[in-house]
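One structure below.
Here the complex is missing a single protein chain, while all its other protein chains stay put.
As written, the chain order gives the labels A and B, with residue 1 at the start of each chain.
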Amino acid sequence: MVAVPDMDSLVNPQQRQFNPYTENGGTILAIAGADFTVIAGDTRQSEGYSIQTRYAPKVFRLTDKAVLAVNGFAADGNMFVKKVKQRLEWYRHAHAKDMPLRAIARLIQTMLYARRFFPFYVYNILGGIEDDGTGAVYSFDPVGSYERETCRAAGAAQSLVQPFLDNQIYFKNQLAAPGMSHPTHLPLPDVLSIVIDSFTSATERHIEVGDGLEMYVVLAKGRGLGGMEAIGGVQELSERTEGERLFVVRRELKKD
Amino acid sequence: MDVSFALTGKGYVLVAADTTAARSIVKMKGDEDKIKSLGPHLLMAYSGEPGDTVNFAEYIERNIRLYQIRNLYPLRPPSAASWIRRSLADSLRSRSPYSVNLLLGGYDTSTYTPHLYWIDYLGTMATVPFAAHGYGSYFALSLLDRYHDPEAPLEEGLATLKRCIDEVSKRLVVAPGKYKVKVVDKDGIREVEL
Partner (left out) sequence: MSIMEYNGGSVIAMVGKNCVAVASDLRLGNQALTVATNFEKVFPITDRIYLGMSGLATDVTTLRETFRYRVNMYTIKEERDIEPEAFAHLVSSTLYERRFGPFFIEPVIAGLSKTSSGAFRPYIAGADLIGCLNFAKDFVVAGTASEKMFGVAEGLWEPDLEPEDLFETISQTLLNSVDRDAYSGWGAIVHVITPEQVITRTLKARMD
């Protein structure tokens, strides 16, 4: 039988809307040291109360000295990383070297702002080593506003993790011992424990965080492995061992 | 559109309120007294929904007076404030709530201390060194943060109050033209000219 539209739907105006975005949960985090940077993210991908997968990476190697973490709408995130990687490859072909970190940061701003009126619904955190050999973290909003920082959390558990980082990395609300001052950068083992603590805490109290943890560690040129030896399950990702070195450390997080 | 301020100083509380009674865009009256004396040492500036304000203020005034007649002594400022706050809080969850905001200034004659309470129509009460209600609060509070001194003599307090009124006159589009200013201290209540 052919459905006859009722009078109501003919008389009253009808509106339909397609929502091109969704939120896929998860949290990312990056901390810069004096000559290293740690960029981390959990691997759970969810939509509402459903877990889509327990392993969907949010942290990506761009070059041997640059790592990008993306969080928000996963489809946009993956597409954005793909496009950044493509631009970096073109750069390599044109200039026969990897793009410097600060240039990647500016490139990401341009690429995000190019989509000002149909944005990539993604919060980006870029971590790596600057040309001067210092560890650096750049954080972005979805339309490209960015700044260089020492540490930044983003995503579902940002509000749980960021104040903890303020306290543990920036020593906010803590007085230094008399005649002493707070360090501007922490050693690698300390940073790794803070990252692990942040994610276990976020997993405990946030339903969208958990399953697995991926921590990328970028070491400055000639730095040596100081602080990495004690950690188990390290995998090296760098293509050359003479330049900056890149490692990934994988950990399990609670799956409930 | 009512504007009211109050601030404490050394042994006194200053309370100021504008004197316009308006309905929609029409100014009905330019010399309305919106500060009631609730006792020998207690002042209440009221603002809010026209009609509610005077009715509620008179209800409070009569009951505070009744307490004084029954007990032969007036309620001290903290107790009066608690009772008035409770009246508003109960009213909020009644069938017809009062929309009245209050500044309650008093001088406690047994502890020789000035008291100031900020109370809104919900029954939110705060003990404060200075306070404001209405659009004036957006201009006056930052000035009072900078210039208020709880140990200031009366002249200095009046100068600070004048700063607030002048700023509101300068920057607020719907600024009232005239204010009534009253002071309460150990000698009781009196009106002062700015």
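A few remarks follow.
Basically, a residue touches a chain if its C-beta (ideal position, glycine included) is under 8 Å from a C-beta of that chain, and two chains touch if they have at least 3 such contacts.
It should be emphasised that the depicted structure is a prediction, and the values quoted were computed from it without experimental measurement.
Shown chains touched by the undisplayed chain in the intact complex: A, B. Touch with the chain that is not drawn comes from one residue among B:Pro74, B:Gly106 or B:Gly123, which is B:Gly123.
In the complete complex, the residue from A:Ile51, A:Ala103, A:Leu160 or A:Leu237 that touches the missing chain is A:Leu160.
For the chain left out of this panel, the touching residue among B:Ala22, B:Val54, B:Leu92 or B:Leu154 is B:Leu92. If you put the hidden chain back, the residue from B:Ala22, B:Leu141, B:Leu154 or B:Leu172 that touches it is B:Leu141. In the full complex, chain A makes contact with the omitted chain through residues 157, 159-164, 166-168, 172-174, 197-198, 201-202, 204-205.
Contacts to the hidden chain, counted on chain B, fall at residues 85-86, 88-89, 92-93, 118, 120, 122-128, 131, 137-138, 141.
Just so we're on the same page, only the chains that are shown with their structure count from here on.
The mean-CA centres of chain A and chain B are about 53 angstrom from one another, to the nearest whole unit.
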